[in-house]
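I have a structure I would like to understand better, so I am pasting it below and will then ask my questions one at a time.
A single protein chain has been omitted from the complex, and every remaining protein chain is retained in its original position.
Let's look at subunit A:
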């Protein structure tokens, strides 16, 4: 008999099959992910989670007999009071004489758990993000090497010459490696003795002694190397996460009756994407939700996405509310402030100048980035050149402020371009930072 310990064998034998399964059911899984994003909080977008897809898409057919119709006999255990010949009303449902439950006739959905990576991949794919942005979001390159002392192994390019020489010197001292001076002294003495004319008493003896000493020193110098492999020291680097900082993200949204469910869904995706980006860039991210009609209020996420408040539309109220929150809780010196605003573009005309002024003079100077998306109905209307009132108010800002982006969005694949400038800018900054270092 053999006992084999297989616990240390590499796991994940089913990984390939799992990937093939996901690829096979891609359309259904994508649909399910889309569905489950509706139920997820934007902070939870990148958690692993259970999804369910219709069994049809992954059904494996076989030739088998139907579960109903025909004449059947079935033996069951646990008879209590039936006698031969008793009549039992046919159970409702189509399961004939007995239960054939569990054969999976498609009535139940197929449920399984997607890992965080898989979920994110599908979510980002759905938004048609370019690969570069995806890589950044998935946080694969989120650490920078930082010096952390010395190590005895490393690549030659990291060899620290001063430290190596220092080590070599202390070793030479400790082992008393004869220096050049010692050697020269002996050689000089030998020369002196040899120079005696005529030779004195004991010279031969002395010479012998000196030559022996000379040989010993030479041998010792050869044995104790000037630089030994044990002296080598390399600069050590440690991967450290990118600078720790905190950011706050303000989600502003118009919740008046004109915002349809589709528009809110677009807004949610936009907010989720921005949040995802911020959590990759900052260690600590807070989210503040402010909704507004003709007055604004800070609310929780549930209310933010799921309540409708009747009233007019005064955008500046939301901006004022946001500034109030900033001054109360998020001093701009300590926090990176990001603002994401979603609206269908309605605003009372006489509020526009105030909105634009607040944005230009108070918000943009303290914010890292302000993005405005104007969400539209799913069918793109004919572009008749008409602009919504909020759009025209913001239009001049776009030209003058580099940290302001605005975009019209009708479909979820159009969300990414809004954030593209942002991704672009951050990577440029990092490149510049690298160039300095």
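In this text, contacts are C-beta pairs under 8 Å (C-beta built on N, C-alpha and C of every residue); 3 or more make two chains touch, one makes a residue touch a chain; residues count from 1.
The definition used in the following text is that contacts and distances are computed from a predicted model.
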{"item": "Name of the absent chain as recorded in UniProt (options \"ABC transporter permease\", \"SpoVR family protein\", \"Acyl-CoA dehydrogenase\" or \"Lipopolysaccharide export system ATP-binding protein LptB\")", "value": "\"SpoVR family protein\""}
{"item": "Selected from A:18, A:163 or A:360 as touching the chain missing from the view", "value": "A:18"}
{"item": "Hidden partner chain, touching residue among A:4, A:153, A:223 or A:328", "value": "A:4"}
{"item": "Hidden partner interface residues of subunit A, rising order", "value": "1-7, 9, 11-14, 16-25, 50, 58-67, 69-80, 82-90, 96-99, 101-102, 110-113"}
